[in-house]
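What you see is the complex with one protein chain gone and the rest in place.
Moving on to subunit A:
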Amino acid sequence: MTLEERRSWTYLAVAVVSYGAYLSAVFSKAASAPLVDVDYVPAMLWSIGIAIVFGILLNIAIGIFTPRREQTKDARDRDIERLGEHVGQAFLVMGGVAALLLAIVEADYFYIANVLYLCFVLSAVVGSVAKVIVYRRGF
C-alpha cells in the first residue's frame, strides 16, 4: 500500500470517527431537550479540532512507518487524488446550496451549521471512498 493510499484510509477513518462522535454527543443532549435547542457548537468545534489534530498526527505516523520506496507520489497517485477531489467537491457545492436555501427560508442556525458540517464530512468520506476503490480496483 502506497503512502497516498494509506493517507486516503486515514482521512476516511478520521472523518467517520470524528463525525460519529459529534452525532453521538448531539443526540445524547437531544434526549433531554428539542434538537434545535441543543448546544451543538462546542461539540462541533471539538469534533473539527480533534479531526484536524488527529489527521496531522496520523499522517506524520504513517509517513514514519511507510517504507521509503513506497513514499513516492507518482502520476497514478496524482490522477487518483484529482478524481477523489472531483467526486468530493460535488458535496461541498450541495452543502453550500443547501445552506443558502436554509438561510433564505430563515431556518435555525442549528440546521445551517449542521447541513454544512454534514456536507463537509460527506465530501471527505465520499472522496476518500472513491480514492480507495480506485486504488484497489483501478481505473
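Here, a contact is a pair of C-beta atoms (placed from the backbone, for glycine too) under 8 Å apart; a residue touches a chain by one contact, two chains touch by 3 or more; residues count from 1.
Methods note: contacts and distances are computed from a predicted model.
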item: Omitted chain (choose from "Vitamin B12 import ATP-binding protein BtuD", "NADH-quinone oxidoreductase subunit E", "Methionine synthase" or "Transcriptional regulator") - UniProt protein name; value: "Transcriptional regulator"
item: Of A:Ala31, A:Ala75 or A:Val105, the residue in touch with the unshown chain; value: A:Ala75
item: Per the touch definition above, residue among A:Ala15, A:Ala51, A:Ala99 or A:Val134 touching the missing chain; value: A:Val134
item: Missing-partner contacts on subunit A, residue numbers; value: 1-2, 5, 69-70, 72, 74-77, 133-135, 137-139
